[in-house]
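Submitted below is the structure of interest, expressed as structure tokens.
Only one protein chain is missing; all other protein chains are in place.
Our next item is chain A:
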């Protein structure tokens, strides 16, 4: 019996390897896009995390993208009709690749908006580029997410800034506007936390500051007393927290109760109403963070978006919905302008000078990431009162 097994295996292997030669080469898609006729319905793929751990981001972005498509169809001066085709990638990279292929092959979409997270987004770039279909990720902020080695994926774009960009913006703001000289950094041991912290440190040093203490924590930690005691005597005059609101809120609370009253700065991970609940109103003074979205000094377009979104979905939009709204409008604008899909549409996106609700931008052709200014917002008793634009050079 044992001998038999190997013989069966050998026979099977031989049979298959012989046949492997017979299979013809795969059918590569040759067409590089087509011209649209006026009145055509253009399909736009909406590939989002509708279920799974990060479904709150995915759903917010899906809602905003659908809103943008609805508004486009309501306008009377448009040449085409748009239709959003939704798929759920479950927050899983493999499912995201599968669904991107489905959108391109089955539905024949002109472009894909989404997914929300970096991992799921990166998983679609290869197939999108192979099939000449642009993908716009609203919030894939991971450092080098668009890069395939040295060059970016030709058909992959994002409308948010990179994690490191925010770190640089906050370093400039701390050094130049807040006039701080010595920084302490606390970061989460994640890609997000480390990306922010490294860039903050580099830029802060370039702007004449020094970093006197550097600590790390894990997501889910709740007690930061020993960490704060350790850094307290290092003489820092600004504390940079690179992490999400769930831990940052507790760090702020414990730091303030510990008598650390210097400015505390952070990134868009602070962006949540939960920050106030965790840190306490009285502790949220002299706190600044970077973000892509603020309702302080909102433009008319942003206010119109907030009203329309709130009316349609009965809840206020957040940063994710705003970015997805911009991403969808970017695609719709370029479709309208070129009346073509594929290569021509992608070229138009590359050259786009887009004015959106999260700011106006053009793309950096080397990284496929927008060049746009970062907003720094402050906190007065837990409420945003001011927003300042910071440009990173």
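Keep in mind that, in the parts below, a residue touches a chain if its C-beta (ideal position, glycine included) is under 8 Å from a C-beta of that chain, and two chains touch if they have at least 3 such contacts; residues count from 1.
Heads up, the rule we're going with is that contacts and distances are computed from a predicted model.
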By UniProt, of "FeS cluster assembly protein sufD", "Branched-chain amino acid ABC transporter permease", "Indolepyruvate ferredoxin oxidoreductase beta subunit" or "histidine kinase", the chain left out is "Branched-chain amino acid ABC transporter permease"
In the full complex, which of A:148, A:272 or A:367 touches the chain missing from this view? A:148
Among A:101, A:212 or A:276, exactly one should touch the missing chain; which is it? A:101
May I ask which residue of A:36, A:65, A:123 or A:376 touches the chain that does not appear here? A:123
Residue among A:191, A:286 or A:333 touching the omitted chain: A:191
Quickly run down the residues of chain A that touch the omitted chain. 1-5, 7-9, 11-13, 15-17, 19-20, 22-24, 26-27, 50-51, 86-88, 91-94, 97-99, 101-102, 104-106, 118-119, 122-123, 125-127, 142, 148-149, 189-191, 194
